[in-house]
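One structure coming up, written as structure tokens, with questions to follow.
All protein chains of the complex are present and in place, except for one that has been dropped.
Note that the chains are named A and B in the order they appear, and that numbering of residues resets to 1 at the start of each chain.
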Amino acid sequence: MSDEVLTAPLVLEYPFTRTTGPVIGAFLTGLREGVVLGVKRTDGSVMCPPLEYDPITSESLSELVPVSTVGTVQTWTWNGDPRPQQPFSQPFAWAMITLDGADTPMLHGVMVDGPDQMTTGMRVELVWRAEREGHITDIAGFLPAVDSATGEPGALPEGVEEVRSVRTPIRMEYTYTPGRALSQYLRAMKDKRILGDQCPDTGQVFVPPRGVSSIAGKSTLPDLVELPDTGYIESFNITRVPIKMRPDLTPPYVSAWIVLDGASVGFMGLGMNVEPEEVRVGMRVRAVWKPDDELEMSAQNILGWEPTGEADEVIDDYSRVGRPQREGAS
Amino acid sequence: MRDVAVVAFAQRQESKINTESEVEFMVPLMNEAKDAVGLTQQQIGFTCSGSSDFLAGQAFSFVMTIDGTGPVPPISESHVEQDGAWALYEAWVKLQCGEVDTALVYSYGKSSPGSLRDVLATQMDPYYVAPLWPDAFAIEALAARLLLERGVVSEQQLAEIASRSREHAASNPHAIRKTPKSVADILAEDYAMAPLRPSDLPASADGGAVVVLAAGARAQELCERPAWIRGIDHRSDAHTLGVRNLTQSMSARIAAEKAGVGTDKIDIAELHAPFSTSEAVLTTALGLGDDTVINPSGGAQAAHTMMASGLIRIGEAAQRISRGDADRAVATATSGPCLQQNLVAVLEGE
Partner (left out) sequence: MGKQKAAVLGVGQTKYDTTYPGSMAGMLREAATNALQMSGTCWDDIDAVIMGKAPDFFEGVMMPEVYLAEALGCVGKPIMRVHTAGSVGGSTACVATSMIQSGVHETVLTIGWEKQSESNAMWALSLPQPFATSVNAGAGGYFSPIIRRYMMMTQAPELIGCMVALKDRRHALDNPYAHLHQPDLTFEQVVESPMLWDPIRYSETCPSSDGACAIVLGSEKVAEAHTGPVAWIKGIAMRSESGSFGGRNMVSPAASEACANDVFAQAGIHDRRKEIDAVEMYVPFSWYEPMWLESLGFAEKGEGWRMVESGATSIDGGDLPVNCSGGVLSSNPIGASGMIRFGEAALQVMGLAGDHQVDGAKTAVGHAYGGAAQYYAMWVVGSEK
């Protein structure tokens, strides 16, 4: 058997919606209107961007003051390889910039041709994005400022609609690896074989295999055991409303814990070829496989579980699940 | 405070562990540490672990990993979404309560499945900073320029730190970046993220670590020369970079004072300093002098396993005490951008 471990791309992305509250909301409203706001701290200094609390003393802050769109670079670094969601698509400088009228710097991008054009202390001017919505990226970035630029602080127009929430999408790409035990399990699935792993101390068999016995706290690798594709339902759920992740499933349908013959624990499987009302705890079932020419290295090869028509498994303790002892063991 | 010691330590760090799942590679480490002191899980009073869901892109990944301990029958257990050094701190506190005498601490992280530099951007202020996706190297480079331009450290000194890390790492089987490189050769490197050079950056690793703690007489029974935790403390700085003095670490300085770093000579220091610049800042914050060997393992620059690097520093320091290579050591752990949060532990042999 090949020991090569499976991998698959995994993308986690979500367009998070963040409610902003008074201070962040006011700052973002200002950006949309082309005004930059800071907040007065208890020592009288001005922090930009503003927070609703002082980040040193945690005291509440609320007095907003407009600051300039021109400022001074406090420190910078050169980003030669920009990534998709960053301020500029061409190489740019990350910089900490203190806007005139503020006492603390903010992080943003400065667009220049190369690192030789960047210096600490250089003057830069904010560049607005053409279409603004009330988001930190309403600031497209900064450009070197001409000496005469002052970027007079503007005033927030009266009566504008306040920004109350902001969308901050996240997209992260991963290479998923299921590990040794699951890789073997998935490979065997292609041949319509079901593998489990066995606790070295108690003989309990876990399906799907996890590479570890949670009873012994020991590895179960490298040897897995093969199980038949028959077993029983130890309990079940009937889903009666559609779920987003499985548009292919029409409610009502049964999801059941299936305990395979020879296994000690159950796993969740889909009930097939049976009316939900006829499903019973203890009912004997067998796997319904995909057609042979559609088999993949995937647990999806088993479409579901259908009744075998055999007599029900006798369950003498409804509180306990699975089998505490290996079958045949005393 | 009750005397509590590190009595066992196991670790694994590789540039990429893509064959085994977290629980698969942690089980042997847990058993290595438990076997070293002859304890079974059921004989251990408290268990605490550290990990992060964001690294591997799996919610509740620690739920899979707890099975590695063998928690049947149930165990007294907790988990922090922090470096394992904070899990160790929680266990140390539990031992201080006096009801249990032993604790198992573990943590792990796999950075290789994702892009750690990008993943760490999601740790920044979610309204103003994270939406710009600044990567972790860029943030550190902003601090590095301040250090250089304000004369706190020179590029020569940074290169010396990076060179020494490689030199020390050469004899550490768990280190990733261990090929020697002279200061001159490092200074000749092109900037990776100016003013940081490739050798100033951490060598990212996948891996994990396990520590067994024991209190008082129990520690002496289990280990010939326990590494006693004489002081341990952790502190945070502000998150907003704009209000911090990035050339210093107030949090590390306070934690070091509380842990008693300065009360006597420190033989070795294992500093959780992912960058050359972080080592320079931490050395000053802890007040370490020329008589202290810094990062004899090569440190976190030589192998940086997110969520375990801090715990590994404590383990590396403890091992050197238990072997008799050192009598008094300090270990640190860090979290957040530019050393925002720091934990400091002082370990002694007697």
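Going forward, a contact is a pair of C-beta atoms (placed from the backbone, for glycine too) under 8 Å apart; a residue touches a chain by one contact, two chains touch by 3 or more.
All figures in this text were calculated on a predicted structure; none of them were measured in a lab.
Visitor: Out of B:Q43, B:S78 or B:N245, which residue would touch the omitted chain in the full complex?
Guide: B:S78
Visitor: Looking at B:T102, B:Q123 or B:S322, which makes contact with the chain not pictured?
Guide: With B:T102, B:Q123 or B:S322 as choices, the missing chain is touched by B:Q123.
Visitor: Suppose we count only contacts with the excluded chain; which residues of chain B make the list?
Guide: For chain B, the residues touching the absent chain are 1-2, 47, 52-54, 57-60, 62-63, 66-67, 70-82, 86, 89-90, 93-94, 96-99, 119-120, 122-127, 130, 233-240, 250-251, 254, 335-337, 340-341.
Visitor: For chain A, which residues touch the unseen chain?
Guide: Answer for chain A: residues 6, 8-12, 14, 16-24, 51-53, 55-60, 164, 168, 170, 176, 178, 182, 186, 204-206, 214-215, 234-241, 243-246, 249, 252-253, 255-257, 263-265, 268-270, 276, 281, 297-300, 318-325 touch the chain left out.
Everything that follows uses one rule, which is that only the chains that are shown with their structure count from here on.
Visitor: Report the inter-chain centroid distance for chain A and chain B in whole angstrom, where each centroid is the mean of the CA atoms.
Guide: That gives a centre separation of 25 Å.
Visitor: Provide the residue numbers of chain B that touch chain A in the complex, in ascending order.
Guide: For chain B paired with chain A, touching residues are 18-21, 23-24, 27-28, 30-31, 41, 54, 56-57, 64, 67-72, 112-115, 118-119, 122, 126-135, 138, 141-146, 149, 191, 193-196, 238-243, 246.
Visitor: Going by the contact rule set out above, which residues of chain A touch chain B in the complex?
Guide: Contacts found on chain A: 3, 5, 7, 10, 12, 16, 18, 20, 24, 28, 47, 49, 51, 55-56, 74-79, 83, 85-87, 94-96, 98, 104-109, 115, 120, 135-137, 166, 168, 170, 172-182, 210-219, 221.
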